[in-house]
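Yeah, one chain of the complex is gone here, protein chain that is, but the others are all in their spots.
Right, chain A next:
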Amino acid sequence: MSYQLDAGVCLQLHTATPNDEELFGSPHTLQILSLKKVGSKQNEATPNSPADRYRVVLSDGTHFLQAMLATQLNDMVSEKHIQRFTVISLERMSCNYVQEKRLLILMTLRVLGQEDVKIGDPISLDPAPGSAAPTPAPAPGKPEKAEKAAQPTSSTSAQPAASRTAAKTNWHPIEGLSPYQNNWTIKARVTQKSDLKNYSTQRGEGKLFNVTLMDETGEIRATAFNQVAETLYPKLEEGKVYYVSKGKVNLAKKKFSNVMNDYEINLERNTEVEECLETTNLPMIKYSFVSLQELQELSKDSTCDVIGILKEYSDVSEITSKATSRQLKKRELTLVDRSEYSVRLTLWGNQAEGFTPDEQNPVIAFKGVRVGDFNGRSLGMIATSTMTQNPDIPESHSLRGWYDSSGNNASFQSHTGTGSFSGGAGGGFTRSEVKPLLEMKLEANRIPESEEKPVYFSTKATIMHIRGENIAYAACEVCNKKVVEEGGSWRCEKCDKTWPKPVYRYIMTFAVSDPTGQLWFQGFNEVGEVIFDKKADEVVEIKERDDGQYNHILYKSCFKTYNFLLRAKRDSYNDNSRIRYGVSRILPLDYKEECEALLTLMETPWGQKDFTADFDSMTLG
């Protein structure tokens, strides 16, 4: 009689959760393909010893899997009620996990009948557990399946080596690192390595160094202290790629690092660092370059990436730091790029001393350099900046091509010469920072006496009145300083040059208003040229010639609205201390742009509130 087995049950048993009561408690018709005694090495002469356990191969006609017979059923084996090819109704079983492996135990079963052959052509579901040879293939056509079942065995015994190679192909992304998971391995490039620094605190002395590790998903800072620092310092080289594992992931101390990551790694004694010797699939430094012309748009003290051709560089010079009174070595590089702008970039310390260009005018890429406002715009290296000569990236190649063909003959603008206020013009007019006059006044007046540096503000205001008495001064064509009339010609004290006729430059004081208040601003030549749309020479000439026309010009220039970038500086004289507002940039309004900005403002919570209540309670004073 041929029995119908419950096909599909084996697969269910193989994948079920251990507390699947329904599955494990309902009867299933299955066939035993083999029985094998395992456990203590009792010889056959002592059957039924309590330590005997029987391993069973169960089939549902489609799949077969391993299970153990519960010891209370051992009698059924010894009394030959169940043997090879017996068909049973399995009524109760249990599923346990032993060392991460699933173990099925047959608890209660009922013999249905005995067959002579295997029913169906079942295939194996699970790899054989442990190192014992798996149950032999019940039928001749199955040896290759058994071999396959044997394969996982050998590999599982070689587990440690396998996991290491697996880690090498399945490394964790830096972006995914967190303190809650410790068995990671990252594959990252050292993009920056600090010196081995000594420090002393109240608790004692020590040394440390840190590196920035970067892969395709992000970057993270890693620090090593004392003993670990000494061991790892020679091992980690800037520019090379390593597998790092078993470091401790902590919250980042943002004070000490510019790296964009909430976490950082502490390299410890058991941290493993292994150099990666593959030459493909290596994490490359990710840049977001801004053109040198675009530097104007960035605010002072922000960081950016740039790439350019090294046009020239200075020798190493030493200066004394105003802040720390220490000697600092520095070197100035001049970079140019296709926007036809040039910029000065400062290297410091050891990097300045050791700098040598790879060739006559190499391409250099910089990551994370700080934007300064010296001479308009300048760049400087900071601890986390990196510098790479002739990197193998497309931007580098195109710069090389441009320079070699035309760039080396081009003339370049620097940010001083672009008509913005010389003498350290600030950043750009930032729309998001625009404040009404009243707010700006309140904020500026909070600038402490001690603050030496100017504070920049952006605002929109309307010119109400221009002081006409002193509108321009006679200037030296070369340095813009005042020239003094001496016997018919005009002499510049600074350059010691004389001119027959001076060039006039605006210097003006004017009152502006907006709905919240009124202030006086100071402006120089650029401001005058925008407001009057005439050169200072012309206005001075009109002023001297025709008072009426001069006043008319002044009047006509009033009641126009501009966007201003202001440098607010505290000025103290005698006992009084006042804020002076110098105009750094003056921008006529683009109505469309302003309209959009106002509409955006209306969409903010401020714009949406019902302010009629405010109006009623407002008093003018």
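The definition used in the following text is that a contact is a pair of C-beta atoms (placed from the backbone, for glycine too) under 8 Å apart; a residue touches a chain by one contact, two chains touch by 3 or more; residues count from 1.
What we mean here is this: contacts and distances are computed from a predicted model.
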| item | value |
| --- | --- |
| Undepicted complex member, UniProt protein name, chosen from "Cytochrome b-245 light chain", "phosphatidylinositol N-acetylglucosaminyltransferase", "MIA40 protein" or "Replication factor A protein 3" | "Replication factor A protein 3" |
| Absent-chain contact - pick from A:Arg203, A:Arg545 or A:Lys592 | A:Lys592 |
| Sites on chain A contacted by the missing partner chain, in the whole complex | 592, 595-596, 599, 602, 610-612, 615 |
